[in-house]
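One protein chain is absent from this view; the other protein chains keep their places.
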């Protein structure tokens, strides 16, 4: 399971977001690997309408329908066709109370929930909310090109152990610096069920080749 | 000029947002009145593709393309087809520095900018940023059903005077509690170029009738 | 163990904060009950200098010494003489990552840490950070006059069980609506080691009498 976060990269905005999602769909189908894309909110509906792989939101706000001009209503994400969401990405941290509420809302709305954490203790805490997945990403490695599975394997294995000790039904992903096939293989060897990545593919000169390299080790 | 803020009302989300935008388009064309709709980010692209009236964003973040998971890139709003944006709505206040930067970005990206203010002093301050419009809305009247043009006419005329004293090319709108044709006529009499409204139409039993009532006084 | 949060009540600001702290000291010594006071940052140093009961901060920010004008440096709280701190009060929520970092800083600086939570799931999550205490307070009951131990006993017992299941060295407090001796007895019966309270004493006509009533049930 590969989750590709489009962030707010200009290479993954609007028309280019749709192109990138199509590349992901192509590689996913050709290689039989599960690839999930997380485009910006403004791009969700178009991508959902055009590609046939899971599309997740990057975030939604812990709000009820009503007077919240400019914020992201969970129901809007669902209506746009998202089937899951990231929660508490390190670039968009939420209070502990809001993370919990967003996981509850995700379940109520039928969205797969991936709660991001920054270290082993936070991974353990997030497991207490029983999301579908906890994704551990040490912030200092995000966008660094150095894979967490190489640089801090103990954070990955520690998160797997900590999460499973609280609730063994919660899956674990890892991210930060993941870009090559080797990185992915090492991550899976450390016990995770998938990876979360962004710049390694989105900002690659040839995103399709980057994705093919990434999945090459597990085919 | 009537600006309809869809907020995050469930009656203006997803499929229903598109229906409401179509009603606005119909009334706008039938009656020859300028109506602008401000749907949620996730609904922008679909509505732009389906209706032929101006569509504005409710907000964007003061960010550059890059690593800002879950935030709203101004370029994404433009790619989705928005031709303008609200800035600093009272439900999504920005720092003074960010308001200024968002007006600058709006100009660079060709977006019409409507900066919201909460009183005369803030209207005057916002005029210093030279947006296309300043929209004054006393927060305590928002959603109240009591029109600012009735309850606090001095805030409207004071804002018109204050804004024009700083930069007479900046237009002035008013909002908060506006819902009837009378409210609109009184607002225009106080010197504004249009109104910003939301619940009075969005949450009306018959939004089309509410819009027809609203514009009846100026036909 | 009774923790009295002074919040930003005018009855517990400046000179009046010192008076209230003296009342707490008097009751604590006369009755042999542990009472901890949490005044505002601006009042910490003076109260520490004048009373001989533990003084905790209401909050500090997750910052290092440096360029953070207007924020609360943990080292400043320590220099002012605080011996502990609340973390993540429902009126000042922190991200999960910041809660974890604040607990780590508290340990490094020798501060007793009380992490506030809003429900059982968040209590369990906070226990993963191994603070000295988790204090559960359903936000809707704060300041209500209806004690959590009466209105939602299952949140209290659920938090005790959840916290102990993660780390049995973490103490549990409860709060929200606690004001009478009965409330305190019921809370202790539910398994907590103490209570967190505010308005019931701070805003009482006679705070000393309110404190005496509170502790009457456990003498």
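Letters A, B and C name the chains as they come in the text, with residue numbers starting at 1 for each one.
The rule we apply is simple: contacts are C-beta pairs under 8 Å (C-beta built on N, C-alpha and C of every residue); 3 or more make two chains touch, one makes a residue touch a chain.
Since we're looking at a predicted model, the values are computed, not measured.
Participant: Please provide the labels of all shown chains that the missing chain touches.
Facilitator: B, C
Participant: Among C:45, C:104, C:146 or C:204, which residue is in contact with the omitted chain in the full complex?
Facilitator: C:45
Participant: Just one of B:8, B:117, B:179 or B:199 touches the chain that is missing; which is it?
Facilitator: Here the residue in touch with the unshown chain is B:117.
Participant: Consider the whole complex, including the chain that is not shown, and state which of B:88, B:113 or B:180 touches that chain.
Facilitator: B:88
Participant: Since one chain isn't shown, list which residues of chain B touch it in the complete complex.
Facilitator: Listed in rising order, the touching residues are 88, 90, 93-100, 117-119, 121-122, 124-130, 162, 166.
Participant: Just the residue numbers, please: which parts of chain C touch the chain that's not shown?
Facilitator: Within chain C, the residues touching the omitted chain are 5, 7-10, 13-15, 38, 40-46, 57-59, 63, 65-73, 75-80, 86, 89-92, 142-143, 198-199.
To be clear about the criterion, only the chains that are shown with their structure count from here on.
Participant: Given that chain A and chain C are copies and touch, would you call their interface same or different according to whether over half of its residue numbers are shared?
Facilitator: Comparing the two copies, chain A and chain C contact each other through largely the same residue numbers, since over half are shared.
Participant: Measuring from the mean of all protein Cα atoms shown, which chain centre lies nearest?
Facilitator: A
Participant: Nearest whole angstrom, what separates the Cα centre of chain A from the Cα centre of chain B?
Facilitator: The mean C-alpha positions of chain A and chain B differ by 34 Å.
Participant: Please report how many Å separate the Cα centroid of chain A from that of chain C, as a whole number.
Facilitator: 36
Participant: What are the residues of chain A that contact at least two other chains?
Facilitator: Chain A, residues with two or more chain partners: 90.
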